[in-house]
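My questions will all concern the structure given below.
One chain of protein is taken out of this complex; the other chains stay put.
The first chain written gets the first letter, and so on, giving A, B and C; residue counts start at 1 in each chain.
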Amino acid sequence: MALPERKTDIGPPHYEQFLPPVIKKNYGKWLYHEVLSPGTMKHVAESGDEIYTVRVASPRLLSTDSIRDICEIADKYCDGYLRFTTRNNIEFLVSDKSKLDPLVKELKEKNYTIGGIGPRVSNIVHTQGWVHCHSACTDASGLVKSIMDELYEYFTEKELPNKVRLAVACCVNMCGAVHCSDIAIVAVHRKPPVVDDENVPKLCEIPTTVASCPTAAIRPNPKTKSIIINEERCMYCGNCFTVCPPISIHNPEEDGVAIVVGGKVSNLRSDPKFSKLAIPFFYNDPPRWPKVVQAVKNILETYAKHARKHERVGEWVERIGWERFFSLTGIEFTFQHIDDFTFARDTFRTSAAFKF
Amino acid sequence: MALPERKTDIGPPHYEQFLPPVIKKNYGKWLYHEVLSPGTMKHVAESGDEIYTVRVASPRLLSTDSIRDICEIADKYCDGYLRFTTRNNIEFLVSDKSKLDPLVKELKEKNYTIGGIGPRVSNIVHTQGWVHCHSACTDASGLVKSIMDELYEYFTEKELPNKVRLAVACCVNMCGAVHCSDIAIVAVHRKPPVVDDENVPKLCEIPTTVASCPTAAIRPNPKTKSIIINEERCMYCGNCFTVCPPISIHNPEEDGVAIVVGGKVSNLRSDPKFSKLAIPFFYNDPPRWPKVVQAVKNILETYAKHARKHERVGEWVERIGWERFFSLTGIEFTFQHIDDFTFARDTFRTSAAFKF
Amino acid sequence: MSGKYKTPMLDELEKGPWPSFVTEIKKAAKKSDMAEDELGQLEKSYNTKRGYWKHGGIVGVLGYGGGVIGRYSSLPEEFPGVAHFHTVRVNQPSGFFYTTKALREICDIWDKYGSGLTNLHGSTGDLVLLGTKTENLEAVFAELSSRGWDLGGSGSAMRTPSCCVGMARCEWANIDTMDLCNELTQYYQDQLHRPAFPYKFKIKISGCACDCVAAIARADLSIIGTWKDSIQINQDEVRKYAEAGLDIQKEIVDMCPTQCMYYNPEDKTLKIADAECNRCMHCIAKMTKALRPGKEKGATLLVGSKAPIVVGSLLSWVIVPFMKLTPPYDDLKELIDKMIEWWDDNAKPRERIGELIEAKGMRAFLEAIGVPPMPQQVKEPRKDPFFFWAESDFKK
Partner (left out) sequence: MSGKYKTPMLDELEKGPWPSFVTEIKKAAKKSDMAEDELGQLEKSYNTKRGYWKHGGIVGVLGYGGGVIGRYSSLPEEFPGVAHFHTVRVNQPSGFFYTTKALREICDIWDKYGSGLTNLHGSTGDLVLLGTKTENLEAVFAELSSRGWDLGGSGSAMRTPSCCVGMARCEWANIDTMDLCNELTQYYQDQLHRPAFPYKFKIKISGCACDCVAAIARADLSIIGTWKDSIQINQDEVRKYAEAGLDIQKEIVDMCPTQCMYYNPEDKTLKIADAECNRCMHCIAKMTKALRPGKEKGATLLVGSKAPIVVGSLLSWVIVPFMKLTPPYDDLKELIDKMIEWWDDNAKPRERIGELIEAKGMRAFLEAIGVPPMPQQVKEPRKDPFFFWAESDFKK
């Protein structure tokens, strides 16, 4: 069967063709919105026109059949228009108000999970994990599923002080926004990599490999034409493995995940913040990582209990102080928590005013 | 004339012998104090005993004759007891209340400057300058005198939102607390040092000299057995000169002073803070550095006008934002203000929320 | 084909209320032996706690240097269906809007040539088609491109720009994020498809300081909409919020970071000292009917954010506090070109622009792109009196 003629450098299709007519008409002229329920909202335009959105959870990893199922629903209630959010939820765009309730009803019947709007947990931004990435040191999808099963009602129903953004990254390359998330999980190694001296000279550029190390732990080995790793200095980031495959960092017995907290990207009230280390390590414990799930839930619920309305996790922690975060959550403080990377100095406490 | 027998390692005299009886009696049992005037206060003990303090300005650089004058007054009103403060003011300690007013009267008659207590400018902590230090790149005492003449009434009388701590250092060794002062002056060079290749090998340890450079601008010169300075990297700190005299950093035409602001050491309300660069340069302009004096006054009075009660300079600036500090004071923002030393990254703005 | 593998571990992950990715893989596995072997290999990973993927080799479509992530199983005999398992990054339309027709076309192509598995969407923003063989790549590309789709970026290239929903459905958009995203994507087609940069370069665009595409955290160039004049206040609506029970003092005024708001509970009116407002969006977000961004709209340009490797994670830094943005965005394009040129000229391989700015100093970067120093670029001025003077600084 002949293939159609290929084109190059055409770029993505212009978005306009995918916009529902009411959006095209009121583009740039929206006046306000109202959150109607944890998964529905309406936006009202200056013209008085309205558009309704129903947000539905997605595992992000979707089969074509599931996409077709979704399309079928969108055809029925949304004139064939839908979108996805920046956190990978599905949004059904309803132009005809009368179709809102029936849509919600059908979604419920078909066991779709409606929610994620307003001060709640939304979908977890995550990465490939064992599903697809050679670098993965845990499975992202499995962690997400396990956590969201546990936090389900925080997506569909329960209110929190503010939005809580979760993320999972399967290695420190952090292909998500782990470094600025309210609560996030990042997979970490704990043993220096093993060097295959035979293949390194064949497959790797030595200077690039040396330069790849954040702690300058790698030096060339003129004898073997390979490299030597100073194990004292290595903090197991795996970047040498990224640039030089014969350096193997995986160690199933000692790999696992860390939990970081308190990041945000929005500018509301306080500046965007990096996430900070809360718990340095859990062993990988598939299929459901129960300790990790409980630790996330504990942090979330401690926040829910103590934070003021509109405070993000990081804002709450900064108000009460990190020493109090550790005492309220009951998390142990270890040497790993104390920074020793480039900017460590700025994290040391330079004040006699703190809580016990 | 024979010298008396020397003793070694006896340490300083025990402080107890210098304490007025009322202090010895109520040591550790003070209840409260009251500021009676800009230069007088009383401390009341649990026993009901009182001690009165009269604070008097000092140039710190005192001749023995002036010390004797002070002693005479202390004998007359304080039973021979006096002390100095950590900012080099003189404190007359009056145990007998009836002697307070006569003391103040005599001090005024003799033109002593009474003040510095409470929310005011106190004495300027400063260093040696041309009076005594080989490293001095300005004169500290002259700057202090010129500034305090101008700010005189802020010591003797006028209230400010809070204490304002000034400091002057005559080189970046900063033998004061410039790095944590409300407003401070630090002398700076602006040209790389000149190396005397003949004497460097004779008088300096090359490795120490190389290591002394904060920006790694110095490398050994194997040919001359001296060193080479990469002028591109040199930021004129003069540390190489400190460890190696034949490296000359002084350049009378281009030396001068910078003004830094917003530091504090107390823990009240907010953590101790470093001072930050406000004005990168003024030429040395002895004997009275009029532009420097006016710049300090401008910053002080802008603070006095805009800060809330109890706010220190740094707290005020952090509340309004540095961009507003520059617009309110009318100080120009230059490339020098943007950090490029080790921790520069942390000073770059990572937020879309700022003022215009 | 289904049922080739027993997957007791993964089956656990079909339990519970959240939609299951395992169910998705199983669905695809019914039609595709690639998906089926993915399932099998993944079950093995769950048992042994490790992945079985090799480092990706370079694969792609003719004339392109990116858009496909090569991926090979390290157990090709055991799982032949995933011996090759490359992903195809399809450049999403701005704002992630689709018609069902368009999505179905993609599904059909992918059922024919791929595993039937997708990611909607990848973290950068692409519509990711997950897993196909080398020999199918050209066919996939021909099918896609003939229907109006193109590939996204990978490797040391411009990466697929992305943006928030913006003016399409948000009352706070200060710039037309979707149009700008589309324009820049089109403008950088060559750089997107033919990696020639020192490393990746990402652009993300949010319409306001809520930053719903997390631009400030994960884009070499973060464009964030804002305004210069005063917040528009509708006092009637303020009163209605008060009457509806909103504690305006506590929830709005007291949480305003610049303390520039004043609420009068007597007459239920709100005042803002606009010159002191930093446009953080808190009050607007919580009182959307009463408060709106100002009318003089534009964007803040920030540069440098990225993940932790090598120097630690970065958030983007303010470079241009305010720029008007009107199509065709020539000023902006010119400025981005200058940024990239400077980066390209100076960076080592695998050095992101943020890392380079830190290494060379902010001054070098600003001078290269012709932007003057401004206090908005810093949180605070430097502390230590260690600073440089250029010859040009002595002139005055």
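In this text, a contact is a pair of C-beta atoms (placed from the backbone, for glycine too) under 8 Å apart; a residue touches a chain by one contact, two chains touch by 3 or more.
Given the structure is predicted, the values throughout are model-derived calculations rather than measurements.
For the chain that does not appear here, which of the shown chains does it touch in the whole complex?
When the full complex is considered, the omitted chain touches A, B, C.
Among A:3, A:35 or A:338, single out the residue that touches the unshown chain.
A:338
Consider the whole complex, including the chain that is not shown, and state which of A:214, A:272 or A:286 touches that chain.
Result: among the candidates, A:214 touches the missing chain.
Since one chain isn't shown, list which residues of chain A touch it in the complete complex.
Given the touch definition above, chain A has residues 172, 179, 186, 188, 190, 214-215, 235-237, 254, 258, 260, 262, 274-278, 280, 319-327, 333-341, 344-356 touching the missing chain.
May I ask you to list the residues on chain C that touch the chain which is not drawn?
Touching the missing chain: residues 308, 312-313, 383-386.
Which residues does chain B use to touch the chain missing from this display?
Against the missing chain, chain B presents residues 3-15, 17-19, 23, 27-28, 30-33, 43, 51, 53, 57-68, 70-72, 74-75, 80-86, 88, 90, 93, 112-113, 125, 127, 129-136, 139, 141-142, 144-146, 148-149, 152, 172-177, 179-180, 208, 211-214, 237, 239, 242-243, 245, 250, 252-253, 255, 263, 265-270, 272, 274, 284, 286-288, 309-310, 341-343.
Quick note on the criterion: only the chains that are shown with their structure count from here on.
If you average the Cα atoms per chain, which one ends up farthest from chain C?
For chain C, the chain whose C-alpha mean is farthest off is B.
If a residue has to touch 2 or more other chains to count, which residues of chain C qualify?
Only 209, 211, 216, 224, 257, 279-281, 315 qualify.
Could you list the positions in chain B whose residues touch two or more of the other chains?
345-346, 350-353
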